[in-house]
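Removed: one protein chain of the complex. Kept in place: all other protein chains.
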Amino acid sequence: MAGPIYAADGPGAIRAVPLDGLVALFHRPSGMTHIVAPPAPQILEALQEGPADARTLLARIAAVYEIGEGSAEAIEARLAELEEAGLVRRA
Amino acid sequence: MSRLLARILADPSACRGLEAAQWTALVTAARAESLLGSLAFRLEGEPGLPAKVVQILEAARWDSEQARTQALWEAEMARRALAGTGAPVILLKGTAIVAAGLDAGRGRSIGDLDILVPHERLDDVQRSLLEAGWEWVKEDSYDDLYYRRWMHELPPLIHRTRDRMIDVHHTILPPTARPRPDAAALIAASVALESGLRTLSPEDMVVHSAAHLFADGDLAGGLRNLWDIDRMLREFAARDPGFWPRLAERARLHQLRPTVARALRLARALYATPVDPALAGRPRLSDRFFEARLLARNGWGQPTRRALRFAFYLRSHWMRMPPLMLARHLWTKATR
Partner (left out) sequence: MRHALNVAIGPVSFRVGSAWRSPVAALAGLYRDYPAPADEVCDFTVRLEPEKPWRRWLRPSVAIHGDYMLPDAAPLSLAHGLLAAEMGMNLQMALGQKRFLLLHAATVERGGRAVILTGESGAGKSTLAALLGERGWRLMGDEFALLDCESGMLHPFPRAISLKNGSIEVMRKVAGEGRLGPVLEGTPKGTIRHLKPRPEAIARMTEPARPALILFPRFGADRAMRPVGAAEVFVRLTQASTNYVALASRGFDSLSGLVATCPAMAIDYPDADTAISLVEALFRELPQ
């Protein structure tokens, strides 16, 4: 069953700095800073290809990274958090 | 010191020759009037400023950029939360000014997010905001009843993670106040922004600003409010000569012609704003009291003219409510 479709802001919107396993993000449109753990940075990267639902994102990420058990659930959970933080929105 | 501040805002070259102590006082007065950002943009590039002043103003410009970003973001998050309701969401006040890219927005300090929605959509709007993470600020039920019956807005809401407040209005003055602006007309004439959010039409923006300044408060922050009006009048009149007659018409429609006229006269007095003399009308004796109240701030940032301020404080309550209701309200508050 297809879930909601999400979109992220374009490439210039985020400045990312890796910090020992996590990523510090500065989100220009909001002026807010977030510290995120995988798969959140991968989700944001995958959304640069265009709006997508959780299943499509899983496929995009799997094409580049090793993914393990429970990844689909993790992606849905992270998407909800990213939406609350304003880093992604419903397309 | 406020008079000097107003003069320099209107004419930046008036700051030439200021001594160090005067600069300190000017910065303090500007901060007290929430005008430091505006001053910083007006003085950008002005030659001969002391090095410390350049630093202070540069930091003020950076600060107002971030304030602008945060205000527009809050508006965007409200837009996302309310998209499902289909209700028109009209930005008001500072957020509207910066969202519309107006000159008045340069360096503008911005408080909470203020929006206007149709009265009949209030329940939907309230529900969507609560679902999207906003919460009530006050739990008190008397205040709640008071708000819903007499005020022009929902009780204040604050977002639980971002900690920013939103004021949802259904008209621009309390329904108990004497002038009765036409909320439906405000909404009908509103202008769409690229994002889908809306602002009032230029004329209605000026009317609202004047109403907010004179008909809904004790003039605290009035110097900044009047600066908005100066900037908007100049910008809107330059765009379109039809602005003045339309402004007169909208002011009349919203029963705020005397208020708008007074705003024009005071803007002209303090900021040398070019105004339509027919709409501005003849100066009134009371203009001098308003002017004095607007300028009641010294170089230490202290409010001055205590008696005058108190008179305006009383006036603000009297304007919001008929006297009997006011007495009952103050009694209930006092005996709680």
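Should a chain be cited, it is by its letter among A and B, assigned in written order, with residues numbered from 1 in that chain.
Going forward, contacts are C-beta pairs under 8 Å (C-beta built on N, C-alpha and C of every residue); 3 or more make two chains touch, one makes a residue touch a chain.
Keep in mind that what you see is a predicted model, and the values were worked out from it rather than measured.
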Would you write out the residues of chain B that touch the absent chain, in ascending order?
20, 23-24, 27-28, 31-32, 50, 52-53, 55-56, 58-60, 62-63, 65-66, 69, 300-302
Hey, which chain A residues sit against the chain that's not shown?
15, 17, 19-22, 24, 26, 28, 31-33, 35
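Heads up, the rule we're going with is that only the chains that are shown with their structure count from here on.
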Separation of mean Cα positions, chain B and chain A [Å, integer]:
38
Across the complex, what residues on chain A touch chain B?
28-32, 84, 86, 89-90
Residue set of chain B touching chain A in the complex reads 66, 69-70, 72-73, 76-77, 80, 133, 161
